[in-house]
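Here the complex is missing a single protein chain, while all its other protein chains stay put.
Every chain is named by a letter (A, B and C) in the order it is written, and numbering of its residues begins at 1.
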Amino acid sequence: MESLNLLTALAHVNVEQGFFYVLAAIAIPLAYGVVFDRNVIRSGFLLIGVFATIAGLFFLLQAQFLGLSQILIYGVGITLVIVIALMLTNARQETGMNPALPANVGLASFVSVLVFTTIYLSLRSAEDWPLKNESSLSLPPNIEMIGKHLMTYYALPFEFASILLLAALVGAVMLSKAEPASLANAGDEAEQAVDGTDRV
Amino acid sequence: MKDSKASCRPEEARDEADGGLNMISRASIHVVAYATAAVAITVLFLGGQLGQWIELAGLSVSRADQIGFLALVVMGLVSCSFGGSRLGVMITGTIAAFIVLTAHQELAMVRYLSLGAVLFAIGIYGMTVSRNAIRMLMSIELMINAANINFVAFAHWVDPLHIRGQLFAIFVLTVAAAEAVVGLAIVLALYRNMSTVNMEKFNLLKW
Amino acid sequence: MNSAVFEIGKFARLTLLWLCIIFGAVWGVSWSIGVLLPAVILSQSGESGRFWAQLLQALVPVVAVALFVPLNTCYMVLAERRLLALFTVRKGPNRVGPDGAFQTVADALKLLLKEEITPRGADLLMYTLAPVIFFAPSIIGVMPLLAAVSGNHPLFTPVNLPTGVFYILAVSSIPVVGVVMGGWASNNKYSLVGALRSAAQAISYEIPLLLSIITVCLLAGTLDFVQIADNQRGSLLNWNILGGGALTHLGIGSPWWSIAAALLLAACCILLFALYVICACAEVNRTPFDLPEAESELVSGFNTEYSGIKFAIFFLAEYTNLFIVSTFAAVMFLGGGHAPFPGLEDACISGLRGLLAAWFGACTPFQLGWLVNSLVNPATVSQVFWIIVKSYALVWFASLIRATLPRLRIDQLMDYSWKRLVPLALILLIAVTFLKELV
Partner (left out) sequence: MLGMVGRAAEGFYQVCRGLWTVFKHSGRPPTTKEFPDVMPELPGAFRGRLALAVNPETGEHLCISCRQCERVCPDKCIDITAHKSPQTGKLELIDFKIDHGLCMFCGLCTEVCPTSCIINTSDFEMSEYSRGALIYDLKRLTLSQEESAYYFAKKDLPPPKPKAKPAPKPEAAGDAGESLAQQPSDVSQQPGPKAEE
């Protein structure tokens, strides 16, 4: 009976808070790892971990759609691109190096501690957060809400975002296609020739 | 972690095996000692004893979190100067300080915002200090995500009906994707020209 | 000819045996944990046992998946080997157990007992983590399918998410991280090349896959598995592969453009299904898109260096992913747990009810009637039966593809995705949007 009481007591502990601290305790070391790990590729993988924990935080905040897209876009898409870029740019060469520029360490520590302290103190001194306490049960599913907003009030920014993405895509292709024009043409011709033979 | 490492991975593994004992004997002892102390301070803080002692000393109880934070920082500096693994000390210190600074807050939102601030600060540090251009990009991604946490937290507590924070987070996601793509393309183009991604070597614009 | 019928009969017997093992075990265990034990606890300790009863019921999906995944993989590997043998006029495994029915069990045991080898220079942490990251999504991904498979049975309702489709898509993109991680950490050139290929392939084929699924969701108007399956109730014509009911809405008096739009919509949906099958094959690294583990060029790709239980985990995850993809297709396109013809489903249910009455009628004196009713609900069984038939048919189709088609070259693979499938998917998305309004 006593163990039972203990368990019911445990069930009443704020689960959300517990999960939050667990996720924070995972996210912080992983973020440090991203910055400090000597092997750049490994820090790329650690970045995936950070994004996954942040997706977990989004789930805690009942932003399921955002959490899932965080996993889909960030956790896998972007990070994999980063990892592949790392593998393309001779990462071995940099492996043994100290990841930090020694000259900047003091300044960087000062700035980052200053930023954190400023934010924290302003958070701490703020008294009048405009909080609203609607019960989360009566809310519409958030994916529906997001869709509605994106298609009505935020339609223009949404379109702008798509144009931005397109521009970024084209820009990235142009930037990474840095071969001289003659060489690129030759490559195209060779490709066409290969295609032609394939079709025959 | 911090001991000698060669450029080639097999050798690196061997070095780690050789230096393993050394590493355990020196750096880890300091880290363990520091971690124990940090846990002790955190527990004292959470139990309220720290607040009582501060009140006895004639200070405001509401300063307990700052004093605990200061104590952790000072202990961390001492531990580092005695040769502890800096990374280990920083990680334990950050987690303990984070708990000390947020556990007493009445608003759950502040916890999330503080975590965002911690990750943002780490991102700033990484961006300023990194030698590798791609690591710099990764640090920027980290900062963007830290900002996203804030947006979603605000959406949850301040604007739960029209979750505009989440919408903004989606736009941030888009922009971050564009930024990552263009940034990586630039890094690749740089690598083609200079055959390195070391930030120190990118000094063409100096002259 | 007789001999051929004999071989096919052997395969059918094997399938029947294994399906009985898998679904009997899964259903028996989840029923006893979710219904029997809570009932016993509640009758023994009353109110105070409520917590335990709820805990047990919450555990049901986890236990069911943990039991289902290895058993299912055992069957799928065996079925694939037997089917390949059938297609290539061989006999296939036939040593362990009757007709080789337990060959894969023996293989699994062998893999578990084998020594694990870590190559020198491997990044130990990443090397160990890679199979876990590869495997975890497949376990997580099966969960929301449970509700769809069991027709939203009360035991599995908690795992039915309102955004189930999106959830599966997000989760199914994770394994590629494990592949890249494992390939890089192995400190082996073949593994690295396999991993990079896999990353490129997964990212390229993710886009048409997502687009085709989005189109189906658009057609169905929801992201909820159970609802998507329910929308396809009725007959073959209501299935999403034939336009999700567009054809049944037509009457005698409907205008010509409505009829044309409905027919076009059905054609588009068939194309969508073909698109989905192609992309899914690429996503789960099946032939003809198995470049990440092309054994003739890359030894075995990203898992070259893995042995023992780690390799077993990779293997398990691969086949589970195939099953997830097939079940997903069955729910999204092939009508979920609904029979192809209207009369068939009712016939199934009433037949089952009659069977139950005949078998367990004798049990009523022992007051087992309610237990039996909660154990075997004819509607659920019919639903599960149809969805299993559809998913495994797709799995067998994947074996047929494997037996037929040769592997693509890497540049062909990328060309095919970016120059053919993505435009096709976009065209279909637009076409379906307009046609749906026209019907």
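Just so we're on the same page, a residue touches a chain if its C-beta (ideal position, glycine included) is under 8 Å from a C-beta of that chain, and two chains touch if they have at least 3 such contacts.
Keep in mind that what you see is a predicted model, and the values were worked out from it rather than measured.
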Displayed partners of the chain not shown (whole complex): C
Omitted-chain contact residue, chosen from C:Gln54, C:Thr404 or C:Thr433: C:Thr404
Selected from C:Lys91, C:His249 or C:Arg409 as touching the chain missing from the view: C:Lys91
Chain C, residues in touch with the chain not shown (by the definition above): 1, 3-4, 7-8, 83, 85-91, 274, 400-401, 403-405, 420
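Operating definition for what follows: only the chains that are shown with their structure count from here on.
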Centroid spacing, where centroids are CA-atom means, of chain A and chain C in whole angstrom: 29
Whole-Å gap separating chain A and chain B, where each centre is the average of the chain's CA atoms: 15
In chain C, residues with contacts to at least two other chains: 123
Set of chain B residues in contact with two or more other chains: 9, 12
For the chain C and chain A complex, residues of the former touching the latter: 48, 51-52, 123, 126, 161-163, 166-167, 169-171, 173-174, 176-177, 180-181, 184, 192, 196, 199-200, 203, 223
Contacting residues of chain A [partner chain C, same complex]: 1, 4, 7-8, 11, 39, 41-42, 45, 48, 64-65, 68-69, 71-72, 75-77, 79-81, 83-84, 87, 141, 143
Chain A to chain B touching residues, read off their complex: 16-17, 20-21, 24-25, 27-29, 31-32, 34-36, 38, 40, 43-44, 47, 50-51, 54, 57-58, 61-63, 65-66, 69-70, 73-74, 77-78, 81-82, 85-86, 88-90, 92-101, 104-105, 107-109, 111-113, 115-116, 119-120, 123-124, 129-132, 134, 136, 139, 142, 145-146, 149-150, 154, 157, 161, 164-165, 167-169, 171-173, 175-176, 178
